[in-house]
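Take this structure, written in structure tokens, and hold onto it; I'll ask about it next.
Removed: one protein chain of the complex. Kept in place: all other protein chains.
Order as written gives the chain letters A and B; numbering starts at 1 within each chain.
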Amino acid sequence: MSGVKRFVSRLLQLVFVLWAVATILFLIFRLMPGSPLAAYIDPTFTEEQQRILMARFGLDRPLFEQYLIYLWNLLHGDLGESFFYRQPVGERVLMLLPNTLVLSLFSIILAYMIGVVGGAYLAWKRGSFVEGATIPFVLTTRAMPEFWLGMVLLAVFSFSLGWFPAGGMRTAGSEYPSLLALYTSGDFWRHLFLPALTLAIYFHGLPLLLMRSNMLDVMSEDFVTMARIKGLSNWTIVVRHAARNALLPVATSLAIAIGYQMQGSVVVETVFSWPGLGRELVRAVSASDYPLAQGAFLLIAVVVILMNLLADLLYGLLDPRISHA
Amino acid sequence: MKNLFKATTAFGLALSVAGPVFAAGDEIREITIFSRPQAAQPSEFQFVQLIAQEWRRLGLDVNIEVMPWEQMADIVWYNRDDWDTTGWQMVGRPERSDPDELIFNLFHTTTAPTGYNFIGYENPEYDAIVEAQRTETDIDARRDLIHRAQAILAADQPNLMLAHPQSTFAYDNTVWDPDSVIDQGGIGIRNTWTFINLEPLGDQRDVVLNSTDNVQGINPLWISGGTDSWITELIWDRLLRIGPDGLPQPWAAESYEWLDDSTVEIVLRDGMTWHDGEPVTVEDVVFSFEAAMGDEAPMYSPFVSNIADIEIVDDSTLQFHLNAPSAAFLTASLSKLNLIPQHIWAPVLEDLATRDEENAEDYQEEIPIGSGPFQFSSWLTNEEIVLEANQDHFSAPNVDRWILRIVPNTEASLGMLRSGEINFLSDYPGDPNILIEIAGEDGDLEVVSTVDMGFRYVAFNHRRPPFSDPAFRQALSMAINRDLIVGAAFRGFAVPSNSVISPALAFWHNDDVDEFETGVEVAQAILAEAGYEVIDGRLHYPDGVSETLGE
Partner (left out) sequence: MPSETATTTQAAYPSRLNAFVSGLWRIVRSIHLPLSDPFAMIGIIIYLVFFLVAVFANQIAPHDPTEILFTESYDLAADRLPGEDGFVLGTTSLGRDIFSQLVYGSQSALLIGLTAAAVVAVIGTIVGLISGYFGGVVDMMLMRLADIAFGIPFLPFVIVLAAFMEPSIWNVVFAMALILWRDTGRVVRSQVLSLRTRAYVEAARVSGSSNLKIVFRHIAPNILPLSFLYGSIAIGWAILTEASISFLGFGDPETISWGYMLQDAYASQALSTGAYYWFIPPGVCIVLVVVAGFFISRGYEEILFPKLKE
């Protein structure tokens, strides 16, 4: 299959998945028992006012018509209006998305830095005591509930030692001319560190184990053996030859990891009072604010799906040997 | 194994008492009690467990149903025939300093079908008294009526009243002068008076507070979340404000005077301006009330329904003519409505009037404009709200900025208070003992607890027997030791209660209803007297009464 054709087919697949996810979401929110307005309608409202609201959210129409309206609105980027805030959902979730992305991105980069270096080192030290002790340790970090790890880090580094702030994204009342100015400020990084570390500790196991096994694969290949025969030092072999080749598949896993990370941020954002999409989703679900919950969920799903696509394309690009039959 | 054992003994018991025929009604069905989850409402969850344990000792089969607020409100409010008992709460608000709202709305027959009397309490004698207090303008005579109403409630036990919790707040006493902090009766130190009066001791001139809830909207015509009202009270002025003593006092109105039973004359304060520089006029005041009297601000309309018309006398004087005399008018209306600028809201309301499905609650000003002691500066979604002191205000604050941080969890709020990230703990749903302990270690923190005018209780559904029987309710209520509840569910930070009027409102609270005896034995005696019987460990209705509801 040619590159262009492949790209088009992947794109079609993306549209299909997006449509399917949106439809599933619609069905979940509309077919579940209970009036979606129950929580929203204030006890002081009259029946007439309730009727008006139902009409306003299109809830008085047949289900199929509601579905078509929903899809039509989605195509126009209209995610409806939040029950709770009485404001357009789209605006709100788009405003929160960068905060979640920057947290995910930074923690992933941190995780991959630790993971790649650690994995290469472990492969190099194969069979040693270090390797024997490290692997169960790495597996253990992956077995920890993220929120629990976050709680412990918060208790130690913020509450007890006072090295880091207890939550939020910036100091109270600080003003920045733009998002970029905020994201590059020292104050922001001080706030970012603990939540990012929590996610990175949880996530570094994947690139680490992947890197290690790829390294082992590559190191058994001919050109490495050749290098060895040539008398190159072990470290040179590891860095120059093996690591470079082992890195490719690890890099492609990065895109998928960002998608996964978006999900992990749901709990971490709650622990660290991070003003992101995950916290908003949790809040919206517990307040039965369905349009908002739906919007936040869709946006997370879109990032996940895009990252899957990116990983897929990268994989094909970096490793032409893979056939996609 | 254990269960099996229990089952066989119960079976044996049943056999041994099967002989004689008892003159009793049907066995009372399984009754349910609703509670919100522990995570959301730890005290409610706990007191519901405790109450269920005690009721079971009376021979009732009690089923606890835990559900989130939305679901609970849906059943209790909209499906009024479908529940037995539920944990519930009324929160304190400055306007509730006048007893009318609670004493009337919660129990008057007219509010039973769709209003706040969701329990379906009906008592003509009570109705007459609470109607009379509304129009009684002599304050001592009115107090007698309010006391009588409380006595009737104590006898009827329409609800199982539990406690008035204490609100607990804290602030950094190296940043804020403790003498400048004002404790408002029934509300606590987190109030408008404190924020205006707060005196900085050092360089930190920003008061930084916390809220566990997100801000829903900053809108003078929408009564939204509890946190939102802290902000609206600061940005918008009202004609009167509820003072720290719980009584209304002149604010944007320089003075007020009752001309007769149903006419109040107001003199507007001179020289006030909106935050955009325009002057505040009597026309603005009339506009503010008429906005609520129209269709676009439904949540405020109950508070102006008694206004017949508003007459402009001159540039600074206006008269409110009421449909009927109202003792609570000053508190419930003049201290409640926000003054809004006509030049901003008139076009907005006109536009909204053309659209059937939207009203003023859907309109969020980009920069909210009021005339209050603080003016809007910025709002970062889910992060913080910043207000700046309005130095032109007649009661200008001493602080520079008022910054509200959104911190969803209590642990983080405490951490921030200790590290100085916030310097005023304005929202603390946690255990006050922990706060006090931390303050003791820290040394710089001042903790203030105030008995709330709000209260926690278990509501009985009078539409469903056996809860329609006052004796049955009495028994269920007396079975519960309030001190135990205060200790075990509120960790000592509450006062036991038998009245919807908090002891914090000393003038209105009837002390006579506070003393009553509790215990399972007391409850059993009441039930026996009313003809209820325990057979095989299960409570039965009095002779001749059958169960109409069970499955």
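We adopt the following convention: a contact is a pair of C-beta atoms (placed from the backbone, for glycine too) under 8 Å apart; a residue touches a chain by one contact, two chains touch by 3 or more.
Note that the coordinates shown come from a computational prediction; the quantities given were computed from them, not determined experimentally.
Novice: Which one, B:Ala132, B:Met293, B:Leu484 or B:Val545, makes contact with the chain that was left out?
Specialist: Going through B:Ala132, B:Met293, B:Leu484 or B:Val545 one by one, B:Leu484 is the residue touching the chain not shown.
Novice: Please identify which residue in A:Gln66, A:Asn245 or A:Ser286 touches the non-displayed chain.
Specialist: With A:Gln66, A:Asn245 or A:Ser286 as choices, the missing chain is touched by A:Ser286.
Novice: Give the residue, chosen from B:Asp61, B:Asp431 or B:Asp514, that touches the chain omitted from the document.
Specialist: B:Asp431
Novice: Sort through A:Leu154, A:Leu182 or A:Leu314 and give me the one touching the missing partner chain.
Specialist: A:Leu154
Novice: Would you indicate which residue among A:Val117, A:Leu216 or A:Leu313 is in contact with the undisplayed chain?
Specialist: Of the candidates A:Val117, A:Leu216 or A:Leu313, A:Leu216 is in touch with the missing chain.
Novice: List the chain A residues touching the unshown chain?
Specialist: 13, 16-18, 20-21, 24-25, 28, 32-34, 136, 139-140, 142-148, 151-152, 154-155, 159, 213, 216-217, 220, 259, 262-264, 266-267, 270, 278, 281-282, 285-286, 288, 293, 296-297, 300-301, 304-305, 308
Novice: With the missing chain put back, which residues of chain B would touch it? List them for me.
Specialist: Residues 1-2, 37-40, 42, 45-46, 49-50, 53, 66, 409-411, 414-415, 430-431, 434, 437-438, 484, 487-488 of chain B touch the chain absent from view.
Going forward, only the chains that are shown with their structure count from here on.
Novice: Taking each chain's centre as its mean C-alpha position, how far apart are chain A and chain B in Å?
Specialist: Inter-chain centre distance comes to 40 Å.
Novice: Enumerate the contact residues on chain B facing chain A in the complex.
Specialist: For chain B paired with chain A, touching residues are 68-71, 73-74, 77-78, 114, 116, 206, 208, 214, 216-217, 222, 298-299, 302, 356-358, 361-362, 364, 378, 380-384, 386, 401, 403, 405-409, 411-412, 414-416, 418-419, 421-422.
Novice: Provide the residue numbers of chain A that touch chain B in the complex, in ascending order.
Specialist: Result: residues 34-35, 38-39, 42-46, 49, 52-53, 55-56, 81, 84-87, 92, 95-96, 151, 154, 158-159, 162, 165-173, 175, 270-273, 275, 279-280, 283, 286-288 of chain A touch chain B.
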